[in-house]
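Structure first, then comments.
The complex is shown incomplete by one protein chain, all other protein chains being positioned as in the whole.
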Amino acid sequence: MNTIGHIFRLTTFGESHGTAIGGVIDGCPSQLKLDFDFIDKELLRRKTAQSSTASQRKESDRIEWLSGMLDGITLGTPIAFMVRNEDANSADYEALKDVYRPSHADFTYEQKYGLRDWRGGGRASARTTLPIVVAGAIAKQILKEKDIQIVAKVTETGDAEQAQKEGDTVGGIVECRIIGVSAGLGEPMFNKFSAELAHAMFSLPAVKGFEIGDGFALARMKGTEANDTFINKSGKITTLTNHSGGIQGGISNGNDIVFRVAFKPIPSISMPQQTVNRAGETCEITVQGRHDVCALPRALVLVEALAAIVTVDMIFLSLQNLKKESLIKPNHHEEI
Amino acid sequence: MNTIGHIFRLTTFGESHGTAIGGVIDGCPSQLKLDFDFIDKELLRRKTAQSSTASQRKESDRIEWLSGMLDGITLGTPIAFMVRNEDANSADYEALKDVYRPSHADFTYEQKYGLRDWRGGGRASARTTLPIVVAGAIAKQILKEKDIQIVAKVTETGDAEQAQKEGDTVGGIVECRIIGVSAGLGEPMFNKFSAELAHAMFSLPAVKGFEIGDGFALARMKGTEANDTFINKSGKITTLTNHSGGIQGGISNGNDIVFRVAFKPIPSISMPQQTVNRAGETCEITVQGRHDVCALPRALVLVEALAAIVTVDMIFLSLQNLKKESLIKPNHHEEI
Amino acid sequence: MNTIGHIFRLTTFGESHGTAIGGVIDGCPSQLKLDFDFIDKELLRRKTAQSSTASQRKESDRIEWLSGMLDGITLGTPIAFMVRNEDANSADYEALKDVYRPSHADFTYEQKYGLRDWRGGGRASARTTLPIVVAGAIAKQILKEKDIQIVAKVTETGDAEQAQKEGDTVGGIVECRIIGVSAGLGEPMFNKFSAELAHAMFSLPAVKGFEIGDGFALARMKGTEANDTFINKSGKITTLTNHSGGIQGGISNGNDIVFRVAFKPIPSISMPQQTVNRAGETCEITVQGRHDVCALPRALVLVEALAAIVTVDMIFLSLQNLKKESLIKPNHHEEI
Partner (left out) sequence: MNTIGHIFRLTTFGESHGTAIGGVIDGCPSQLKLDFDFIDKELLRRKTAQSSTASQRKESDRIEWLSGMLDGITLGTPIAFMVRNEDANSADYEALKDVYRPSHADFTYEQKYGLRDWRGGGRASARTTLPIVVAGAIAKQILKEKDIQIVAKVTETGDAEQAQKEGDTVGGIVECRIIGVSAGLGEPMFNKFSAELAHAMFSLPAVKGFEIGDGFALARMKGTEANDTFINKSGKITTLTNHSGGIQGGISNGNDIVFRVAFKPIPSISMPQQTVNRAGETCEITVQGRHDVCALPRALVLVEALAAIVTVDMIFLSLQNLKKESLIKPNHHEEI
């Protein structure tokens, strides 16, 4: 259950302080000339997005490509890649071995598996999202050929500088827009485009909410306010507004797909916290190590990456139905 | 792509005015004595929840059980069932044959498939959710044996009575609580318990938002406010608060799982609306037929049903890891 | 686990003497005008193929179409259908309720599920293959548009007339040929075209062997004898021989795909047999009821149907890679 996607699929592996983290991309079309510069840039977005202290681990994002290509051209076979965890200092975490950090996955992993990799958060570490960026960058390349762009931005966040001073952390909201998607993508019942996006976004650590179009605000509107009126704009059927966020009945309507993702604050705060240990005894911990004040800057590229993976998958899932002639051109609303 | 679940799986079929709607449940354990009264009661919850006009279609919810049981005991083989669409008056919809109703799936289905069943909303009709209630009722029976309960309630909704007078519609928010789930359920990476719930809820028509625990509100908290402190309560490890909504790192922690689902207002309003037809010509429509003012009352049983399906599936997916002795008792927070 | 296929998928349900048997076809393209006459003809092939006594159940093969079409045109949504078990005389089987028929699935079902539907073989009855014929007929229609034909024949069988006199049964071998498949279909590692065919054929009752091309005979050849020499035949690359059966490395090579399926004799013989009952006591049974002497005549349409389902699925799975211009025309060997 470490796989996402139906046709274009990513399987990831790795713990934060294990030997390596990485992934296997299956279902990538052959004859794609991979843009390694772009992949590196996307990884850099994730990296430089981190707080300044993060640079201590600068060596660790060098990708080793293991399979699936010849001279940089995809073969159609699985593309495996990995990044070594070169600079893992597990000693930092020794003190946390038998203690459950509040709102981390320490306790739940141990309940599920009977043991956990306590070093650096193990499989639950934010580091394990790196393979998503790689697969997302490849998905974006596929989408680029189809003139589909994906752009995320932070629309809301707490006061990070103040929080850092206090040893606290903040959360926030990321809005993402998929621009240029044709109408007719998404499966109508249990694999709606919206459902697949929601599923994907909840794969990211710290995600606690997802909404599409006007989302929760729609719950407070009346039908007359919420409905998107169809219009004919220069011979193309589109809508006056985009309250629906580009998806109706689970299927894209040619408008931008717009959704928002809520991230809780990072639970690793610098202040001492009360908790219990494995034996059930109350104790106090102070989380050491390198930690961000806010996950959002690095979350942008992750949200985009997952959106790209889902979009490619929705396209590939629709191939047996898509009749090119019946597709309308997508429609980009500058403002909604 | 009309299937939900990995081990406990529901495949649904049917259009609103086709011959029948129904489903196939695969992966239901054998030797379960089905509680048909309970299933009927759940279906009744969906029915009586409808606005008064809905009674016109009263005959249509009689389930025919097609397979998978002997003398009411499950065989372990697929349980198929259907409900005939006895009272379908397609003439009501004739006028909508070539017109796209705003914020419905008419346009997107036609873009995807090249045609659509224009009678009563076809596959996109709310009627197609009926099989979910049936499968959900069976899932609840399985959960009952494990002392797991699922309860949804409307926490926010517009003024339905006023809207009805105006020919308008309202949306709202449903909160659901899964009570009694042991710690350790959910898959850590792409099949987090939260991700599976989000995916399932977005399968319902009109859903536009999903949040777990404090959800979007968490995005505005600091780490110190958002973290759930672990405590030892009479020998059991639990947390002081439940901001996380019972899930950490995608895995249940023994607290109630609490989530909220945002429904947009029903797009079928009685007032005339501007739209375009198939030929791209602007026109006006007035949606006729039986329509609810608010989907929420009937959504309660649907939200519970999908939560039950997901929970059973998460349990079955975890069987190879679960060691009974390592499971802590679940923990029910009366208030959060 | 009652589903076959990845994109073009069939889920079946039903027990021999339950209410109905049927299936749900998901992933069928929209805008296909179903040829109901052809479907009926295929069902008739299965029926008339039975021994003369089978006509007693003549009413039971009338299909009720439940969903997925409008005026006979597929909508792209799930196509559900069923056939009622009108003429089920369970009393015939009452004597077998607590006794395990030799080489039937009575004992294994009971071991797996703790109970079984003892009436007419339940889920293990040959009757449950009927939905395969329906889905296969639709798959054949899809293939016909692509000039792909599937033809099975009996190449070996015991002396049925003699066996009938003796109250005995016979098995045999079916050879099937998929004609007109382009090169390049099939997934190279775990979803080889050959593996998918083998998997599908073993879904049929009584199948005990599968071989592709020269199959087991290849195990006795030398490389020099077994290799298929490539030649250029009027500008098309093909091979001199087809020992490989049209598949190399799991992928079609443009030759006919040729495979053989071994069926054991039907285990329901008229003669008394020794066995044990549920209590473990030795006893004697004589299997009553309508039974064929040989399953092969009716197996032909089943083998073809499954081959058609697999072929459509392999085509749909390959869409993201297939570049039309790179496909060579298939190559039909009149004799091998």
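The letters A, B and C name the chains in turn, as written, and every chain counts its residues from 1.
The rule is simple: a residue touches a chain if its C-beta (ideal position, glycine included) is under 8 Å from a C-beta of that chain, and two chains touch if they have at least 3 such contacts.
Keep in mind that what you see is a predicted model, and the values were worked out from it rather than measured.
A.B. asks: When the whole complex is taken into account, which chains on show are touched by the absent chain?
C.D. replies: The chain that is not shown touches these displayed chains: A, B, C.
A.B. asks: Using the touch definition up top, pick the residue from C:I4, C:L43, C:L70 or C:I150 that touches the left-out chain.
C.D. replies: Considering all chains, including the one not shown, the answer is C:I4.
A.B. asks: Identify the residue among C:R45, C:H104 or C:R177 that touches the chain left out of the display.
C.D. replies: C:H104
A.B. asks: Identify the residues of chain A touching the omitted chain, counting contacts across the whole complex.
C.D. replies: 1-3, 11-15, 18-22, 24, 26-27, 30-31, 64-70, 73, 75-80, 82, 112-117, 119, 122-123
A.B. asks: Even though one chain is hidden, which residues of chain C still touch it in the full complex?
C.D. replies: On the side of chain C, residues 1-4, 6, 12, 100, 102-105, 107-109, 111-114, 123-124, 128, 156-158, 163, 166, 168-173, 182-192, 194-196, 198-203, 205, 207-216, 218-232, 235, 237, 239, 243-245, 247-254, 262-269, 271, 273-276, 280-282, 317-318, 321-323, 326-328 touch the unshown chain.
A.B. asks: Counting contacts across the full complex, list the positions on chain B that touch the omitted chain.
C.D. replies: 7-8, 27, 29-31, 76-77, 188, 316-317, 319-321, 323
Here is the rule we go by: only the chains that are shown with their structure count from here on.
A.B. asks: Taking the mean of the C-alpha atoms as each chain's centre, how many Å separate chain A from chain B?
C.D. replies: Each chain reduced to its C-alpha mean, chain A and chain B end up 25 Å apart.
A.B. asks: So what's the Cα centroid distance for chain B and chain C, whole Å?
C.D. replies: Computed value for the inter-centroid distance: 36 Å.
A.B. asks: Indicate the whole-number Å distance between the mean C-alpha point of chain A and the mean C-alpha point of chain C.
C.D. replies: Chain A and chain C have C-alpha centres separated by 43 Å.
A.B. asks: Spell out, as numbers or ranges, the residues of chain C touching 2 or more other chains.
C.D. replies: Residue numbers touching two or more other chains: 27, 30-31, 76-77.
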